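With one protein chain removed, the remaining protein chains of the complex are shown where they sit.
Every chain is named by a letter (A, B and C) in the order it is written, and numbering of its residues begins at 1.
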Amino acid sequence: MYARTTRLTHREQVGPDCHLLEFDCPEIAGSARPGQFVHVRLTGGFDPLLRRPFSVMNINPAQGSFQVLVRTVGRGTMLLAQSEPGSEFHIIGPLGNGFALPGPPGEVVLVAGGVGVAPLIFLAAALHQPDNYRYVRALFGAAIGGDLCSWLELSLVCDEFTAVTEDGSAGEQGMVTDFLPAQLDRGAGCVYACGPTAMLAEVAEQCRRGSVPCFVSLEQWMGCGVGVCLGCVIPTRAAGAEHYQRVCKDGPIFDAAVIDWEAMRRGCGPG
Amino acid sequence: MYARTTRLTHREQVGPDCHLLEFDCPEIAGSARPGQFVHVRLTGGFDPLLRRPFSVMNINPAQGSFQVLVRTVGRGTMLLAQSEPGSEFHIIGPLGNGFALPGPPGEVVLVAGGVGVAPLIFLAAALHQPDNYRYVRALFGAAIGGDLCSWLELSLVCDEFTAVTEDGSAGEQGMVTDFLPAQLDRGAGCVYACGPTAMLAEVAEQCRRGSVPCFVSLEQWMGCGVGVCLGCVIPTRAAGAEHYQRVCKDGPIFDAAVIDWEAMRRGCGPG
Amino acid sequence: MAAGRVDLRVDLAGLSLANPVLAASGTFGYGTEYADLVEVSKLGGIVTKGITLAPREGNPPPRICETPAGMLNAIGLQNPGVDAFVRDKMPALRELGVPVIVNIAGETVADYVALAAQLSECDGIAALELNLSCPNVKQGGMHFGIDCELTQTVVAAVREVTELLLITKLSPNVTDIAEIGQAAGDGGSDILSLINTLLGMTIDIQQRRPVLANVTGGLSGPAIQPVALRMVWELAQAVDLPIIGMGGITSAVDALQFIMAGATAIAVGTANFVAPGVTGCIIKDIETFCEEQGIARIADLVGAAHAEV
Partner (left out) sequence: MAAGRVDLRVDLAGLSLANPVLAASGTFGYGTEYADLVEVSKLGGIVTKGITLAPREGNPPPRICETPAGMLNAIGLQNPGVDAFVRDKMPALRELGVPVIVNIAGETVADYVALAAQLSECDGIAALELNLSCPNVKQGGMHFGIDCELTQTVVAAVREVTELLLITKLSPNVTDIAEIGQAAGDGGSDILSLINTLLGMTIDIQQRRPVLANVTGGLSGPAIQPVALRMVWELAQAVDLPIIGMGGITSAVDALQFIMAGATAIAVGTANFVAPGVTGCIIKDIETFCEEQGIARIADLVGAAHAEV
């Protein structure tokens, strides 16, 4: 875990409300693993006060830089989207557990919704490294084609790639989860998913029925990002004092089987 | 009084911690009088929350623009100093009473301290218009030569100009008020002053002794800027309910004779 | 739903407002000062700066300072006194075309009674707001507003002498806002308004003394929004009277939170200083929200968030 003042080196709009941002930080670029995130302070002042978490989308250790994919949803992300290259941001990272690598044997299925694609791009890239090699099939869904940000990056590190849009403006028409049964039928060693809670709940349910191990990247509002405030918990099914687990420290990657999806669906956080 | 979203069209560093800023706003440029100020919102957010007041330094009605001279002293002025031309700011103005024009007959003496020069530049320019013409002698003081921001602008609209610095690095050495007695001895119809409170108190005292009318531009923390919050008062000597007067509405220009300088010196506002 | 089809009217114990957005006492002067910048006639109503029997000069300066997302003020109820108010301010207030609520403050029960009696004779006043909560002067009523018995006593005494609608403005500087609100209701208050400012202070570390000449001041602005909202929520659970909610409101999102917490109307204070046109934006954005959500009457949203808990 490092805390560094970093420089924004590159900013690129990659969707109607989506930007790809690159930061200089050799320490984070040299140590981040897929599924981990960074915690970014957006101003030197108090508006907004708290840091914001973003998944690492990829690293370039040689160049000492890493990238995040940011969807503009409020004041903090707007400040990021409007920042000029050269601006400085104080960033803490890498944080969180990251995906367990290598996953269980067998082909891997990725299910991405919207900017949830970011950690899966990093994961897919890792799964195409010689040491961890897995055959990777990816499903990537969004409302409209324009929201399939960075689909090219994802498709380049996967063996099979299916885009799905609700309006059919790109790829298949429907919900991304409509296309998961076929993937599971073909056999899958493991499913990794990141996206809106409703999507994750459906992915988890299909995997449970199909007895396929499933790992999801979850979101929750964060105070500290490092495990001390106990603010970012999500409900799990484990008994006793472990009932609530911290997204920032125990996650953000969780075995879908331990999550209390009933409670998640009732709405206990952002997504 | 107008409330407008204006564009910063020009920014120039004119001293170690001083910037000249030009805004596009035909309505303010077309109506501001010397001694009036504008009230600037510095961010769309809450940090800082309140607007900041700045005296109009000059107007260009033909071009629809006006200028202010800003000294960086805290978060708000720093945000201004760092803003790129093209940025937008919501501005209310012109506000306040402004200098009474034409002043009493006779030659006019201006006493400026630091960025207090701004409204006096606007005043001197007005006093060199054919209708209001007065012979103008200006004293301009600062700690060091570099702090005599916009001295050229002032000297161009005065008939006589004396610079004074505490360290003697430019012009005469001493306090600006050391050079006022000689000016008063030469005869003066009226003195106008803007600068730190201690300077103004001394100017007022010398004018009182010399029985020369004196008008000062005062500062106070402001809430509304338009007279409703009653937050920006300063102590005056008038009796009854008028004891406290509002800098934003009854001022910022006051007859020095009505100010309670004893209370001002004890420190009842910004500097 | 077609634009303009939302019914924004609300009813405060019989006082009908065209929309739920008021300008809060002390932040909108006597209704005319903002005329250049605000379409005053579009407001739900305005509450005037606190009036006392005798004219008051207010506290010595400095009277305000800024804090994170807020401001402190210790104006000290500077006002021209009730005679001058009726003579000089009411004529213009009557012309505004919106309900005028007159905020009054006193040191004793007799002060409030005398003010209420005198103002009852004055045309064009929609309601009186009893300020039992000004933290900045001994005479500002806060010693009433932090005590149940005194609250009930002063409200009951005023109730005796006036037919005007009575609003009691509550102080947040209390352990239990609900019991004070109940006491005001027991005294005969028709409506409750809250919150007035939270007591706060700032110190100038160079001078080693408080920034405000009055030492302490009242904290207002966005910083206090969560505290104000919680108090409206608690009060709405405890009383049946209509509530005017305020404290840190800067947007329709804030305003709707107060309405859903149980406020029938809301008032905007400090935000007027930051963005004079903000009340108009709030009204427009509330309407848009209702259209988008298919809500025909804003009144249907009052207290809506209690249903879910």
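Operating definition for what follows: contacts are C-beta pairs under 8 Å (C-beta built on N, C-alpha and C of every residue); 3 or more make two chains touch, one makes a residue touch a chain.
Here the structure is a predicted model, which means the values were calculated and not measured.
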item	value
Chain not shown: contacting residue from A:P53, A:G98, A:P119 or A:G225	A:G225
Omitted-chain contact residue, chosen from C:A261, C:I282 or C:I298	C:A261
Hidden partner chain, touching residue among C:L219, C:I266 or C:I298	C:L219
Touching residues (missing chain, whole complex) on subunit C	67-70, 72, 146, 173-175, 198-203, 205, 207-210, 215-216, 219, 221-227, 229-230, 233, 248, 253, 256-257, 260-261, 289, 301, 304-305, 307-309
Interface with the undisplayed chain - residues on subunit B	46-47
Absent-chain interface as seen on subunit A, which is shown	1-3, 41, 46-51, 90, 92, 220-235, 240-241, 243-244, 263, 267-269
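To be clear about the criterion, only the chains that are shown with their structure count from here on.
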item	value
Chains in simultaneous contact with subunit A and subunit C	B
Intercentroid distance (Cα basis), subunit C paired with subunit A, Å	46
Cα-centroid distance, subunit B relative to subunit C, in whole angstrom	36
In subunit B, residues with contacts to at least two other chains	46-47
Shared interface positions of subunit C, touching two or more other chains	68-69
